[in-house]
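As you look at this complex, bear in mind that one protein chain is not there, while each of the others sits in place.
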Amino acid sequence: MTERTPSPAVDLDRQLADLEQEIERLRKRSREQSVSVDAELGPLLERADHLRVQIYTNPSPWHIVQLARQSQRPRLLDFVGTLCSDVMELHGDRLYRDDPALLAALARFEGQPVVVIGHNKGKDTKENIARNFGMPYPEGYRKALRAMRLAEKFRYPVISFVDTPGAYPGDEAEERGQAEAIARNIQEMSRLRVPLVVVITGEGGSGGALAIAVGDVVLMLQYAVYTVISPEGCAAILWHDASRARDAAEALKLTAQDLQTLGVVDEVLPEPFGGAHRDPDATFAAVREALGRHLQALREVPIEILLDRRYKKYRRMGRILEQSEQSAQSSQSPRPLAGDG
Amino acid sequence: MTERTPSPAVDLDRQLADLEQEIERLRKRSREQSVSVDAELGPLLERADHLRVQIYTNPSPWHIVQLARQSQRPRLLDFVGTLCSDVMELHGDRLYRDDPALLAALARFEGQPVVVIGHNKGKDTKENIARNFGMPYPEGYRKALRAMRLAEKFRYPVISFVDTPGAYPGDEAEERGQAEAIARNIQEMSRLRVPLVVVITGEGGSGGALAIAVGDVVLMLQYAVYTVISPEGCAAILWHDASRARDAAEALKLTAQDLQTLGVVDEVLPEPFGGAHRDPDATFAAVREALGRHLQALREVPIEILLDRRYKKYRRMGRILEQSEQSAQSSQSPRPLAGDG
Amino acid sequence: MLNWLRRPKYGSLERREMPAGIWAKCPRCRNLIYRKELERNLKVCPKCAYHHRLTAVERLEITLDENSFREYDAGLTSTDPLGFENYPAKLSEARAKTDQAEAVITGEGTIDGSQTIIGALDFHFMGGSMGSAVGEKVARAAERSYEQRLPLVIFSASGGARMQEGVLSLMQLAKTSAAIGRIHDAGLPYLSVMCDPTTGGVTASFAFLGDVILAEPGALIGFAGRRVIEQTIRRKLPDDFQTAEFCLQKGLIDMVVPRTEMRSALARLLAFVGAPRVLPAAIEPAPAAQP
Partner (left out) sequence: MLNWLRRPKYGSLERREMPAGIWAKCPRCRNLIYRKELERNLKVCPKCAYHHRLTAVERLEITLDENSFREYDAGLTSTDPLGFENYPAKLSEARAKTDQAEAVITGEGTIDGSQTIIGALDFHFMGGSMGSAVGEKVARAAERSYEQRLPLVIFSASGGARMQEGVLSLMQLAKTSAAIGRIHDAGLPYLSVMCDPTTGGVTASFAFLGDVILAEPGALIGFAGRRVIEQTIRRKLPDDFQTAEFCLQKGLIDMVVPRTEMRSALARLLAFVGAPRVLPAAIEPAPAAQP
């Protein structure tokens, strides 16, 4: 994975993009010059369809990034509206503002009370502007924490839906403590005394996602992504070339499958061929089944054991090497260092 | 106390005000017309001195209001600077802003670690503008709560110095939840798991004072005041005449002595003749002695007992009447009411 | 309105929440509304949705299940601890005007079958101001919630602390907040409903300490008064300043709920937080017929 030549999947993706460009060019010529291009177009369309099937069958990470960001992809309100009943939205952090980019609600899942939180991305420009494209301010995270404290008080599980490009990178968000709000949530979720189930449904954008994504169980839709930095941002920093986002998407290991392998995601929920938006009901059904199963199992775990498991789960994450010559000394018995001055 | 004629004390105070006006008039005439007014002035000055002694010996509530607001009166930083060592100021609510109207600090009192909070009034216009005349925004109260939580974590007592005209009545303070911040502090102080000693040193202005004035022991300087509404505000509402503030000061029972009688204040700390600013060291000594004595006593009380006492202390406050014909029924056994429809 | 809870007690004068007559003029839209229609609509203007202020009795009537209410501490009243000019006379006047002993009614009842402790402040009684008696009744309600492990619901409508009781009224902020603190410690739900107006000391204590805070549309909610703020900042405030909708946007309250939906919202919340259910007699199994 360290080679810089595109993977076969990315290659397919680029072929498709080139083809689509060619098809569009042909169609434009046909319109402008009123000539028929069917003869040329036919094989191209066929080839494009074929490529699409190939891509959907085994989409590249970059293609999955596109699917995760897809504007028709089911959003938080679709999930909550379908999976929950008796939804009562809670507003505000009781400190500064109600942040429409983050939803907090009391609701019932399969008849049982739960607290639901989630990034509230919109489906169209108007919704997205109203909800800041699902990018919370600190007050969004603080509202989520307030809702989670209610869950803790009433001993109801928390279900968190993750779908954000990231925490909003604005000056006012910084001034009001974006970092503090995220850090606080992460810490408090690591010791919240109720079961926490996270579903990453679309974009899991770095700290802005993690701020509501610490859980006993982290589920992830097949074509969702979860990453420490956007592929574009990564490419810009590493190669000073945002257009190399495809390569970055490969390198970052941001797909559900990769993350399960890395131990970050507990279960990947299958999506319909072509993505969740092609058959939302099937997607909802998969989420419902997994949520029900995990909540049921978590309810039976005594809370101290649950907290200990949760702690150890995150405590294990990452890959380290303890060099043999030193680990025996350092890990078990700290030793003084020889100073040189 | 329901009569509307001024009390003797208020009367003295008015006589002095009239005399001082007359003296100033004479002196002005002497300056402007270069004439000697000594013959006229002598008896007036003598009479004024006499009146002052009478007033300081038994000051009226309105006069005590003036003493409490006196610009030369020792301020928070005087108390903390004199009574505490190793003062390390804490800043900010970790949410929005650092409020200079309210101080929070780690410090030592008689060598023991304590957390100090207090309204930070200034001594001159410049200081007062910087510190908003000791009128906190919500973030001031939230900073105080954060400091109290640290005290709770480290099991150190809290000393709170109260001296404010009130919580700042500005639009932004409202928008950021002034009421919520005060309510939260009051609730949390009622169950904070460390000893809490409050010293009302100057103006105890309503909810803005109470927000840091719930304590196991509430001490009050002799010429401090503590009131639900300013005398001016009370007069304006009751009589549509703010100039009747003297009468309101009488009616509101806002002096330390009155408040001890009402059970709101546990101990009145004597001030030097003429007020704390006439001999600050004596004032500091009185506060130091009382703080030391009460903290010592409170340290020996197991925390559950302390919390229970604190709860009961506030639970008892107020004067009620339970009407005999109903109280036997209502208080012990709720009864259904006869509906008329 | 349902009228099942109304009862004369200090009943010297007729009830006067609204001027008598067949027609009522809406103070917002100025339309003349047939009074019976207004009452049927829970005193919400059918033309402009203006929420007329309710008495505490009316509030309980439209919220609780019929005949489910048992009042607490009906005879508990404030005294005149400071000997404050005119206070006894004002108390008498308020009692005559409202038929109530004090500015809050507390008790227990059911909302759509969910058992709850409930309180309702009455703005018609000295502006719903909180003196010793209001504080005591609210604190006792909270303590009963604690002892009986029942939820607590409080409707606030108050101008603030009752200055005629001086600092003792301020101390009611501490008394009520401490009592609410206990029910939070016990993991019991407390729902606070802010009605027009909820200002001053009541906001700086129990009204803002709810697990969930609801408000009626258009309700004035704030700590400091508009005039004081305008004098302080030397600017005019916008019209919507300190309205329920404004507070919602500022993140200070959870929901703005129209009066006609309040009862069902509370019922859903109480069911959510697991209030004990009392089944209506009608659906309890009938005793087997004796042969």
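In this document, chain identifiers A, B and C correspond to the written order of the chains, with residue numbering beginning at 1 in each.
One rule holds for everything that comes next: a contact is a pair of C-beta atoms (placed from the backbone, for glycine too) under 8 Å apart; a residue touches a chain by one contact, two chains touch by 3 or more.
Since the model is a prediction, treat every value here as computed from it, not as a measurement.
Engineer: Can you list the shown chains that the hidden chain touches?
Structural biologist: Looking at the entire complex, the absent chain's contacts are A, B.
Engineer: Check the options B:D86, B:E110 or B:D281 and report the residue that touches the missing chain.
Structural biologist: B:D86
Engineer: So which of A:V53, A:I129, A:L262 or A:I303 would be touching the chain we can't see?
Structural biologist: A:L262
Engineer: For the chain left off this view, which of A:P59, A:P100, A:G177 or A:G202 is in contact with it?
Structural biologist: Checking each option in A:P59, A:P100, A:G177 or A:G202, the one touching the absent chain turns out to be A:G177.
Engineer: Considering the whole complex, not just the chains shown, which residues of chain A touch the missing one?
Structural biologist: 1-2, 4, 167-171, 173-180, 182-184, 186-188, 190-191, 206-207, 210-211, 214, 226-229, 234, 237-238, 251-254, 259, 262, 264, 310-311, 314-315, 317-327, 330-331, 334-341
Engineer: Kindly note down the residues of chain B that lie in touch with the hidden chain.
Structural biologist: Per the touch rule, chain B residues meeting the hidden chain are 86, 88-99, 106, 108, 113, 139, 143, 150, 153-155.
Here is the rule we go by: only the chains that are shown with their structure count from here on.
Engineer: Take each protein chain as a node, join two nodes whenever their chains touch, and name the resulting shape: line, ring, star, complete or other.
Structural biologist: Contact pattern: complete, every chain touching every other.
Engineer: Going by C-alpha centres, which chain would you call the most central?
Structural biologist: Of all chains shown, the one whose C-alpha centre lies nearest the global C-alpha mean is C.
Engineer: Write out the two chains that share the greatest number of C-beta pairs in contact.
Structural biologist: B-C
Engineer: For chain A and chain C, what's the span in angstrom between their mean Cα positions?
Structural biologist: 44
Engineer: Taking the mean of the C-alpha atoms as each chain's centre, how many Å separate chain A from chain B?
Structural biologist: 53
Engineer: Multi-chain contacts only, two chains or more: what residues does chain B have there?
Structural biologist: Those would be 176-177, 180.
Engineer: Which residues belonging to chain C are in contact with no fewer than two other chains?
Structural biologist: 184, 208, 250-252
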